[in-house]
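See structure below.
Apart from one protein chain that is not included, each protein chain of the complex appears where it belongs.
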Amino acid sequence: MNQPANILVIGAGISGIRSALDLAELGYKVCLLDRAPAMGGILTRLDRQFPNNHCGICRMLPMFDRDNSEEFCLRKGLSHENIEVLLSTEVIAVEGNPGNMTVTAVKQATGVDADRCIGCQECEKVCPVEVPDTFNAELGKRKAIYLAVPYQMPNQRVIDLQACTRCGECVKVCPTAAIDLERTPETLTFENIGGVVLASGTGLFNPQDMDIYGMGHFPNVVTSSAFERILSSSGPYQGSLIRPSDQHPPKKIAWIQCVGSRNPMIGADYCSSACCMISIKQALFAKERLGSDTQTTIFYMDMRTFGRDYQRYRDQAEKENNVAFVRCRIHSIEPNEEEGNLKISYVDHSGKPVNAVFDMAVLATGKDPLRKLPDFAAHPGIIATDAVSEWMDIGSSVVSASGVSERLARMLSSAGIKPEKQATAPLSDKVAGSPHLQVVLCSCNGSLDKVIEENQLAAELKKIPGRIDIMQAKSVCDAEGLDQVKEILLNGPANRVLFAACNAQVFRPKLKQLAAVTGIPKEFMDVVNLRGLTENAASHDLLGEIMNQLEMRANRLFRKKITPADVRPIQKTALVIGSGPAGLSAALALAAQNIKVVLVEKKETIGGNFANIHDAQIREMIGQLMDEAKDHPLITMHTDTEVINNAGVAGQFVARLRHANGAETTVLHGAAVIATGGGKADLPADTLADNKIISLYDLEAELNQPGIDAANINTVVFMQCIGSREEPRNYCSRICCLKSLKTAMKLKELNPNCDIYVFYRDMMTYGESEKFYTQARAKGIIFIPFEKQEKPAIKIESGRVLVEGYDPVLNEPVCIEADRVALASGLIPNPVDLVASTFHVETTQDGFIQEADSKWRPVDTGREGIFVCGLARGPVRADEAVQEGKAAGLRALRILARDTIPASQHSAYVRHAICSLCERCIAVCPFDARYVDPDLGRIMVDPVACQGCGVCAAECPNGATLIGDFEEYGVMDEIEAALG
Amino acid sequence: MVKSMSDFQPKIIALVCNWCTYTAADLAGTSRLSYPANIRMIRMMCTGMIDPKYILKAFLDGADGVFIGGCHPGDCHYINGNLKFKKRMAGMEAIIKQFGFDENRLRLRWIGASEGPEFQHNMTDFIQTIQDMGPSPAQGIMVL
Amino acid sequence: MSVYAMVKDTSVTEAVKAALTKLISQDLVDAVLVAAKSPYSALPMPTLFANAEAMDGIDPLAPAAPFNAARQAATVSRQATGKRLALVLRPCEIRALIELVKLNQCTLENVVLIGIECLGRMENEVFLRHAAAQGDVTAEFLKNTSLQDDITRTCKMCEQFEPAHADIVMSTLGMAENSVLFASGSETGEALLKELGLSPAEKPAERETVTKQLLEKRAAFKKEVFAETSEKINSIEKFEEMIGTCLNCYNCRQACPVCYCKECVFLTDVFSARPETLLRRAQKRGSVKLPTDTSMFHLTRLSHIAHACVGCGQCSSVCPSNIPVADIFTTVAAQVQARYDYVPGRDVQEPIPYLMFEEKQKSGEPK
Partner (left out) sequence: METLTKRKPSLIKQQAPLRDSTHLMDMCMACGTCSAGCPLTGVDGFDPRKIIRMVLMGRDEELIESKLPWLCTMCGKCEHACPMGINIISTIRTIRGMVDRDKVPGMIHKGIELCLETGNNIGLPEEDFVFIIEDVGEELAAMPGFADFKVPIDKKGANILHTLHNKLVNTQNEDLVHWWKIFYAAKEDWTVPKQNWEGVNWGLFSGDDEAMKLSVGRIVDNMDQLGITNLMYPE
């Protein structure tokens, strides 16, 4: 990074990475800190995620202006021009005001100089100290000098100074003198910081704090995060699902939900939200790995499958994969006679006690109740992500982090802090000339001298056709060595560089530096791992190997060209469709950054469901958004209007609006946010056979009438999941449980003697809303669970409304005569057919707009430049819709805040002269990045949408489309060289 | 120029996806999971980028085997490039088979980013397979 | 249900001519593309007629085709012009044309496809020899089965001599002398047959027998060729031997109706061998045979078009080195097409296999 940071992000987990990337993509300089010696937080320990059992972590990376970042699996780390990552660093104090803060941090000594360590692992080989492997939940061992995360690149070691005995063996073998055991912590001061994002996470509950689970005593009781490690190939057992005690595959595994959650006795009156889904996922993986006859049992109280696609995931696990779900919170885990096995007692659905024996138990742990926010958390200018106070799944964390980025960006722009326009280093004139390769042989402080000399590498290299200069350096890790290379590149004729040195990943930062100084693009530089090749003793023809590798890379470099870059000017106007809380938040987020917003609302008035909202807090929140939007000079409202057409590509769209009176308007815009919302689902007419039977929404409205007299409402029954969570509407509507609780409590307030019964399937009071459930019970409301197939029945007998159900706790039928029966009918999206076809975005089977990736790109659609938020995407609470709106606004801002977007070096381009216009490339493009320009009669590539995957180039039979940096001729030459 | 089986060192081209398999290869490296060195790894951004020409070029230039490693279905950074390649692969198998290259000399496997051991295992296994089959019929023939 | 009509004239060619000229004279189409003799050569060439009077020399049933006319058909139907065209094509030409439609090289909008039942074509010189000897080769060919043995090797293994996908099909197999059976293959075709005022007829019963016999003969020969060829190219050494005389003239790709690239990749920088590359190769291997990349060329072309090969045999016909290119291509194509369950020209709506892939798949090994 060439300028000092103006934003600090504390915590380099999912939220921190998302937020840092958001702000970096806007052009801010960000410093991303983590107290751990590796970045990634818990992400690095998860291989696959629900509800699709895929990974996809890389989808968080920037999708345009990709040259600013390294395109590698995010597990390896994050590398972006505008982000500086500082590990083993903890903030201790914050001073000053937003816009001008001073932050003090301590960087712990890791014992290894990251600038010198080349990741050769010599130190690790000789270290005599073994300690439990913290990365693998202590299920294996590691050395005191170690790699914090195995995929981490550069793979530089750190020393666990608490375990280190200072024997000095590592110091002796380090070829680059990178180890210094006497280093002390360093205090870092960051000045002129505009704002700070606090994304330090919630920590994980440690079940050893409770005596009932036997964690720490019984080896086969593991936490869910340990189970993730056991499943992982990079885990303690190389991906074999075996239990710790005897390394045998378990046949019966129990998952225990709510360990450390939903337990006011330990200060945990909250739900950790993600654990239910994690357990289902783990059970599915256990079945996949060990065979379908593996018994998997999940002990739960409520399966909180509240995400849009989660209920179907659970149903599938239960019906198709035979995962057993037992609704009972277990008391404790006890050892069984058989070695290592575990006895778990529970009561079944009918209340009968069962003593079961399992081979292994997984404790579904969530948020750590003991984790406290740092003292400075409340300091003005610090904005915390929700994931600091709540444990949440990846998708929610990502939305929340982007919401925070939006708030921070707004804070900075109101403080007058704008991202610095980045001057891209000009390319050297030499680059356009014919290829001339500089080979740099690094002897790694003499340790590779022997290889280089014995094999006469310099002489051999001369045989490679093309212009080649060769130099030998003592060490390019040293400033001196690197300066030597710079000198030669600046003054010599070479316009391409090939290093024969060590690990390419270690080298990459140096290549960037070199590129900045010399004007030779980093794509024109490459590294061959000479050290790695030399160490591989299996080779019987070392010279052949080395020369193969060098010639492969040389050939590629010789044939590299600067990709002709299309620069797309950006239409700095946003189109927002829908004016509910999501749409308004998106519009305001953009307007706050000086982007013109055209807000289109199908209805006569803005505010979405505002008229139907009775919760005072939410009313105030939305009311405020409405007022702000109405008054905002940059927001133009079009009510009674629909978008009937949209064409173009990200940055340059043309939309056609039609007013109800038929008048049409054209809007030029650069990005659109779809926030078409949704509303209450209607109840089937036959359910409303008596006027005492009403929808939950109607009861809420009734109780919120001014001067309501509830004295005659003495018995009320709430029934949850009417029409929801079963086909065809097999998703949780997310708002009903909380709404029923709030309505019931309101009723208790109005008439304390009122008897209230809630029939529910699973109370979906995720996160902090669990407290409402606790409060409602404390107020004497009775909750009766039922299963989908045993719904309570409503009967009308001579004017009396009776609800007949079954109480599994008492194991007896219940029959309640009710003054009101409130049916929770749930939410449905507004029709999206028109908007989906207009914007060419996909929809889900339930009629929501399909996002690009529910975890990593939750508010993007499959089309770059089109975003989605709120109820249009899936059921959400109003406050969540606001977050999504902000996040969507911020995603759109990445495009709209720029004047132009250049294509990445590594994008597709078309050689029109030989293109046959067969359009196969258009058919296979996964990002809709290609189209025919009808005027030119040419295939065009949208540089914003193109990700450089190269499917088009492989599909094109004659090389009319090529991928920058991966041109076919270069690859062909590389293959030829590889085979010598 | 037939070599005896014992000193047959197969030449193998591995075309691997930048995101998953390449990460797994690196992980195998940092985890000291060694595999025979005679694999020439070429990083592709995606298996979907692999042109049939690359496979033909490799075989005709004397490769004893071509290994292709991509992301597990659903994990592709580019949504489904891996499945697009898989489709192309079927035709390629038919072609190379007809011209006397055992179909098993061309292998496609999904290897996820964290699957360092799988990478090692796949490499070792593929080399073994190729060693068992012996040198490519194109070895030593001037085919280009 | 097909509608049939029978036309009997002084010759089959006259019968066909009568119907085709009417298409123009009755303003049913604006132009007809059909093979016609020119004053300069007996070899019929695809010719675009806009005037019925000019159609005297048409000879669509001649056992000759100097090239697969799908390319010419695609040229005239590259974009919709607003004019209605009738394209008179052989089955392999129609199949190739359908592939070209999928590849966006032409459109069937406002096109009437008229298919000819094709008993095969002769190599040009064979045809010209017969023409020199006896004038109307077409009439003689349809009558004389021994003449029918003079068709190309590839035609002898063709089982798809009955056109599919045509609006109108004109057949002669099993018909009385000088008679042509017109059949509709679509509503458009049915309407046109009505407009032409042709007398309705039944399909002659013996047609089926004759067709079946021919099919059996062709199938048997195809099997033979495939087996023989497969054996001949089952090692890269044998293949090298087979194409050892390849000159890299690219005639085969020029003649191939589904090799649609504006410029072949072998003519681009992807393959143009640079001197340093050639020298390096020579350095490493001792020698380099030139022209280079011959086997690479054929294998790459296979990888590009094996799924789409319609087996017209033009590649063999044009090879100056007499390499049985079509034997190789049809043999490999059959295997590739089987893997994809794809038949080129089967259905214009059927996407080419590479554009169809499983969107979702459970994790696991690819095979």
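Letters A, B and C mark the chains in the order given here, with residues in each chain numbered from 1 onward.
In the analysis below, contacts are C-beta pairs under 8 Å (C-beta built on N, C-alpha and C of every residue); 3 or more make two chains touch, one makes a residue touch a chain.
Given the structure is predicted, the values throughout are model-derived calculations rather than measurements.
Going by the stated contact criterion, tell me the shown chains that border the hidden chain.
A
For the chain that's not shown, point to the residue among A:P4, A:G168, A:G351 or A:G937 touching it.
For the chain that is not drawn, the touching residue is A:G351.
From the listed residues A:R262, A:K367 or A:H906, report the one that touches the chain absent from this view.
Of these options, the touching residue for the absent chain is A:R262.
Among A:I42, A:L139 or A:C328, which one is in touch with the chain left out?
In the full complex, the listed residue that touches the missing chain is A:C328.
Given the contact definition stated above, which residue among A:D755, A:E768, A:D819 or A:D879 touches the chain not shown here?
That would be A:D755, which touches the missing chain.
What residue numbers in chain A mark contact with the hidden partner chain?
So the residues of chain A touching the missing chain come out as 212, 258, 262-265, 301, 327-332, 345-347, 351-353, 755, 757, 773-774, 777-780, 782-783, 785, 802, 804, 807, 809-811, 813-817.
As a working rule, only the chains that are shown with their structure count from here on.
If I rank A-C and B-C by number of C-beta contact pairs, which comes first?
B-C
With chain centres taken as the means of their Cα atoms, state the distance from chain A to chain B in Å.
Each chain reduced to its C-alpha mean, chain A and chain B end up 31 Å apart.
Quick one: report the Å distance separating chain A from chain C, using the average Cα coordinate of each chain.
Chain A and chain C have C-alpha centres separated by 54 Å.
Just how far, in Å, is the C-alpha centre of chain C from the one of chain B?
37
Can you list the residues of chain A that touch 2 or more other chains?
Residues 53-54, 924, 955, 968, 972, 976, 980 of chain A each touch two or more of the other chains.
Do you know which chain B residues sit against two or more other chains?
52-53, 57, 72, 74, 80, 84, 88
Can you list the chain B residues touching chain C in their complex?
The contact residues of chain B facing chain C are 52-53, 56-57, 59-60, 72-74, 80, 83-84, 86-95, 97-101, 108-110, 137-138, 141-144.
Quick one: in the complex, what on chain C touches chain B?
That would be residues 230, 233-240, 265, 270, 281, 285, 287-289, 292-296, 299-300, 302-304, 306-307, 331-332, 335-336, 338-340, 353-354, 356-367 of chain C.
Per the contact definition, I'd like the list of chain A residues that touch chain C in the complex.
Contacts found on chain A: 53-54, 288, 463-466, 913-920, 923-924, 955, 957-960, 968-969, 972-973, 976, 980.
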